[in-house]
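Note that this complex is displayed minus one protein chain, with the remaining chains in position.
Per-chain residue numbering starts at 1, and chain names A, B and C are given in the order in which the chains are listed.
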Amino acid sequence: MEHIGTADWIWLIPVLPLLGAAINGFFGTRLQRRFGEKAVHAVAILMPSLSFFITLGYFIRLMGLPEAERQLLCHLFDWIHIDTFTVPLAFWFDTLSAVMALMVTLVGTLIHIYSTAYMHKDTSYWRFFSFMNLFMFAMLTLVLGDNFLLMFIGWEGVGLCSYLLIAFWYQDIDKAQAGMKAFITNRIGDFGFIVGIFALMWALGGGWSDSGFTLVNPGQLTVVFREVQQYVGSLEGATIFGMSVATFACLCFFWGATAKSAQIPLYVWLPDAMAGPTPVSALIHAATMVTAGVYMVARLNFLFAMSATAMTAVALVGALTALFAATIGLFQNDIKKVLAYSTVSQLGYMFLGVGVGAYWAGIFHLLTHAFFKACLFLGSGSVIHAMHHAYHKAHNHDDDPQDMRNMGGLGRHMPTTRWTYLAACVAIAGFPFMSGFFSKDEILWKAFSNANTLVPGWILWAIGATGAVLTAFYMFRSYYMTFSGTFRGGAETERHLHESPKAITVVLSILGVLSIVGGVMGLPHLWHLPNWLEHWLAPVFHGSQALVKWGEFTHSTEWTLMLVSVLVAVTGFLFARMLYRDNRSEIPARMLKRFPAIHRVLYHKYYVDELYDATAIAGSVGLAKVSDWFDKYIIDGIVNLTGYFARFISWLHGLSDIYLVDGLVNGLAHASGAIGRWLRGWQTGRIQTYLYGVLGGGLVLILIRFILFD
Amino acid sequence: MIIGLPHYLIVAAVLFSLGIICVVSRRNAIGLLMGVELILNSANINLVAFARYVESGISGQVFALFVIVLAAAEAAVAMAIVMAIYRHLRNIDTAAAVNLKE
Amino acid sequence: MTWDNLPSLYPVLVLALGMLVVLVAGLTRAGQRRETRLILFIGMATLALAGVAGAGLSGATEISGLFRSDAFSRFVLFFGLISTALTLVLANNSREVAGRRMAEFTAIILALCTGLFLMSAAKDLLMAYLAMELVSLSSYILTGFRRADRLSHEAALKYVIYGGVASGVMVFGMSLLYGLTGTTSFSGISKALTGASTVAGAGQVGELAVVVAGVFVFAGFCFKIAAVPFHQWCPDVYQGAPTPFTGFLSVAPKAAGFALILRFLADIFPATGAHEAKWPLVTLLGIISAVTMTLGNFTALHQLNVKRLLAYSSIAHAGYMLMGVIVLDTDGSAAVILYLIVYLFMNLGAFAIIQLVSDSSGSSDLPAFTGLGTRAPLLAVFMGVFLFSLAGLPPLAGFIGKFYLFAALLKSNQFWFIILAVIGILNSVVALFYYVRILREMFLRAPAGEAPAAPAVPAVVMAVLALLVVPTLIFGVYWEPIRSLAVYAASALNLM
Partner (left out) sequence: MTESTLLSWIVFTPLLGIPVILALPKEKKQLIRYVAAITCAIPLLLGVYLYLIFDPSNTGIQLAHHFVWIRSFHIEYYLGVDGLSILMILLTVLISFIACIASFGIEKYLRGYFALFLLLETGMLGTFCALDFFLFYVFWEVMLLPMYFLIGIWGGPRKEYAAIKFFLYTLFGSLLMLLAIIALYFNSNPATLVDGTPVPHTFNMIKLITENDFANAPALLGFAFSKIVFIALFIGFAIKVPIVPFHTWLPDAHVEAPTPISVILAGVLLKMGGYGILRVNFGILPEATVWFAPAMALIGGVSIVYAAFVCLAQKDLKKLIAYSSVSHMGFVLLGIASFTEQGITGGVFQMWTHGLISPMLFLLAGVIYDRAHHREIEGFGGLAYRMPEYTGAIGLAFMASLGLPGLCGFISEVLVFLGAFPVFRTLTIISAMAVIITAAYYLWTIQRMFLGKLNEKYKDLPDLTWRERFTLYPLGALIVLLGIYPAPAMSLITDKLMNILQMFHG
């Protein structure tokens, strides 16, 4: 880390989309009314593309630098500065963030172009593009952030944008509900992330002993990634809550990642997030935002590598999520739901990759996944767009344009969509020489051969492999149900089916090509071909290389595993083809009747949502009601000097307007009211009682005098 | 047995308690005033007795004289007020004069 | 009694002379006419002359052990003169009092003023008794001054009977005290009580006799300042008496009563000797103070007649002032004197406004004040200033008075004194509630139905009000002068 180049324009990369968001945000309505949609999307597309070119420029400059010096810093100012503790507002452009930024800007720009067609003639067109640009800003800040807190701005920023975009058509209350669910689940994750930051930072500075916290070296209190990496050595012996600080911090960060990247147990929001427009699902819930968790784990590779338990947790959760989500995906009828669960599953693979220590493999799968998953989503978007258009023309408003059961045989009407969708399916399934094959196979091989996790490598491999079979099956099931066979949606609508406009098809084809070609970045060592990506990311991950251990296996095992993964992909494909091609066979129907229970459980996502509603949400709302009652009656009651008293006055004199407080029980005021009433009773108006007072008063005084002083 | 200081004191004390009882029990305004007079006179007896036996000086007697004078003044004022009450209430029963209360 | 210390009696002579002149003027036809400007003029002239006479005096002259004219009694003299002058002006413009009998009212109140000065100057039991009787008798008459009003007579009746019994008990106490100590002068009593063993046989009996005598004497004093066991006359008399006189009654006699108590205690426990004997008396007074405050405030919570409410408030304020008395040092008495000065302005002011409102609306109950904020905003604001000052809120003078009382208590750092201060704090919170209830009536409530006419405020009364509001505001911010006056007066008492 000795030599850090300075680059003073990196801050433009995130800020340009922010500028775009601001322009569209404040002047969007006027722009749209006066110059039409053109002006709006002109601004919206220009900004990310500019960012893309700047990123490309710096990417090339980075390529030019010698390997050890491939990191650029753009320091703007000290964001938070308190005496010795400073948090700089600075952007960090090293090989990892370069690759990520490039992917984000490229895919983002393409999806912006796609959206111009998809969102055509939507009234709040400007608002959509403003939020999309805002999202680009947040994602780029997250990726380019130089320290935890700046990354956290991006982290929550993307959460906010996903909320705004999921609930884009806020008129429909369920879509708004989905948005809120996403934001709150993310917020639960962010809570873990923040606690992780605190624990890590303070552990660097000193340590917790039984007598509390002792600050050893205040100089090391930092949140900047590279400085954390420098001082991480001092975490050796430190323990917190009984486990090593590294483990605790990593588990907290991973808790944040599970929310952001939809892993078990906080994945529930992603399927509902499909309520948003399809380009949103493509950009945010497939390519960029959900991968933030993987990027974070990769960025903190030196920390994760220090604790085996944390790595095992990441790998295991990743593998289980991959399998679990794949099972749910099998029988979904909504095309976007299928893709949603597929995303969750693929993310599981990425976490499996980074979990076992093959960080570059995780990133490699992330990049390839971005291409083919975006392509799949946009493909489904184009299908939905066409179906919606056709239904509209045929005045049929009750059928759901997203339900695959009403589709079929669209291949004839939408050739480009079909071929690009097929290309992506092939890539994701892992057919040989496809991008998916290289990245997924690398992950499975690294999982098999790793010696870092407490769980033996072959178990992880086995889970991953079964997941891969299911992936292939449900992808091709969706392909055949949509594009092959005869159109099940009625002749009238079929007449109006035609290919989507040029903007959509061009983007689809670009992504299709990328998803096929993408694999070239990280060719396996086995074939003695140059593995560019691993070499490119090496400086970032050299911190963890020392700690990560691999089992020694002969080349033959590696070849056999590669063959097995090809076999897996092919079997999945054949099965799907047999069951769903041209919708001819009735096996699926018969299976449905024989095992209705299994189907219902899988279709209803193991009733996890209902479980959460019953426990967490009902619990907190219940607790809220109890504390509100407690606050209104108990605390307010005891302390309230005037409430009950005012009511008492009115009861006494029937002055209704003073009767203000209903139902407020209150001790003190009642007491003062009672004393007052009792004392008043003495004043009877008869002189005799007064004279008794004189006599009695005198006697009492004499008595007190003797009681007290004798 | 010769009459000494204690005898006077006892008479004064008895007179004082009679005055208190009269004041507390009588309902008639004038009865009450009589009670007040009794109390004042008991104080006079005390004063005169102490002047003779304790101080063997005359300040006690001077004090008694003043008390007598003031008792008369007070009686005059009280009578005037009772007269005013009578003109309104037709009776001087203190139990009737109770609308100033609580 | 030599001729050269006669000047110290000039104020008394002037007042007596003034009284006679007023009575004679009252008989002449000019005095009979409804126009009573002549009577007022004579009254004010007498007060001014007495003031000039008083100002001329300096230093301390004792007259045959009976009477001591020093800075302290001169303070009480000026206090009495000012409050009488203000009351005269108010009475002159009040519907309850004005009319042909204004001459008698002025004459009697001048007599009362003389009594106040004598009370504070008394050095002898006889003098104390005489002065108290003079004040009491005059106030009996003035309480029943409203000829047509049954309430006024009933109040006077109760007052005269209650006062009679109380002064009777006090005299009996004084006789016992005389018997025990052989002298009637305060200093003599103090030497007898604290010096040699008690004359009439030592031991338990002597002790009991002293206590009974002390309690009976204090019964008379407490009646005068309306402290708890002997306060029951106060609400009825305040409600029955004509409003201007009620104002005067709540301020001047109470001040004289406190002056007498301070004088009495100062002479019994002079600065010289360390007095363990004082603790029983101090504790008794402390208990009386606490009970007075609490009873006054809590009973006032329920009042619906404003005069009666202020009666209980004045009882509570007597309780606060007793806090200053029990500390028995110059700081404590200076705090009491300061509180009295501030109390004069705020209480007289409050009663003046009640007088205006009850004159125009016929009743002094709370509903009469509803919506005053809209009808007569200036009066309502003045009343607000007086009430908030009575409640003891900082920017106003009432707070300064309370502040010094609490400071005197806390300075001594005695456990029970601090407890008393805390009780004082809690009482201030309760007190705020009933003062703010009047404000709520005035400002926060619009009058139901047709609003009674805004009270007509003659120019003179407005001047008096201004004379009362301005000090309440100014002394809240800059009270150096009255503080130095209080310390100067208190030092004359040669307490610790």
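In this text, contacts are C-beta pairs under 8 Å (C-beta built on N, C-alpha and C of every residue); 3 or more make two chains touch, one makes a residue touch a chain.
Just so it is clear, the model here is predicted, and its values are computed rather than measured.
Every visible chain touched by the undisplayed chain in the complete complex is listed here: A, C.
Only one residue in the set C:6, C:24, C:208 or C:429 touches the chain that does not appear here, and it is C:429.
Checked against the full complex, the one of A:4, A:19, A:102 or A:160 touching the unshown chain is A:160. In the complete complex, the hidden chain is touched by one of C:20, C:444 or C:470, namely C:444.
For subunit A, the residues in touch with the chain missing from this view are 77-85, 89, 149, 152-153, 155-157, 160, 163, 167, 170-173, 176-177, 179-180, 183-184, 187-188, 191, 194-195, 197-199, 201-202, 206, 208, 212-213, 215, 240, 620-621, 623-625, 627-628, 631, 635-636, 639-643, 646, 660-661.
Mapped onto subunit C, the interface with the missing chain covers residues 377, 388, 393-395, 399, 403, 406-407, 410-411, 413, 415, 418-419, 421-422, 425, 428-429, 432-433, 436, 440, 443-444, 478-480, 483-484, 487.
Following the convention adopted for this analysis, only the chains that are shown with their structure count from here on.
In terms of C-beta pairs in contact, B-C outnumbers the other of A-B and B-C.
Closest chain to the protein centre (all Cα atoms averaged), using per-chain Cα means: A. If you average the Cα atoms of subunit B and of subunit C, the two centres end up 26 Å apart. Annotation for subunit C: residues 157-158, 161, 165, 169, 235-236 touch two or more other chains.
The set of subunit B residues that touch two or more partner chains comprises 20, 23, 32, 94, 97, 99-101.
Of all the residues in subunit C, the ones that touch subunit B in their complex are 125-126, 129-130, 133, 137, 140-141, 144, 147, 150-151, 153-158, 160-161, 164-165, 167-169, 171-172, 174-176, 178-179, 182-184, 199-200, 235-236, 239-240.
If you check the complex, the residues on subunit C that touch subunit A are 157-158, 161-162, 165-166, 169, 211-212, 215-216, 218-219, 222-223, 228-230, 232-233, 235-236, 279-280, 283-284, 287-288, 295, 298-302, 304, 429-430, 433, 445. Of all residues in subunit A, only 680-681, 683-688, 691-692, 695 touch subunit B in the complex they form.
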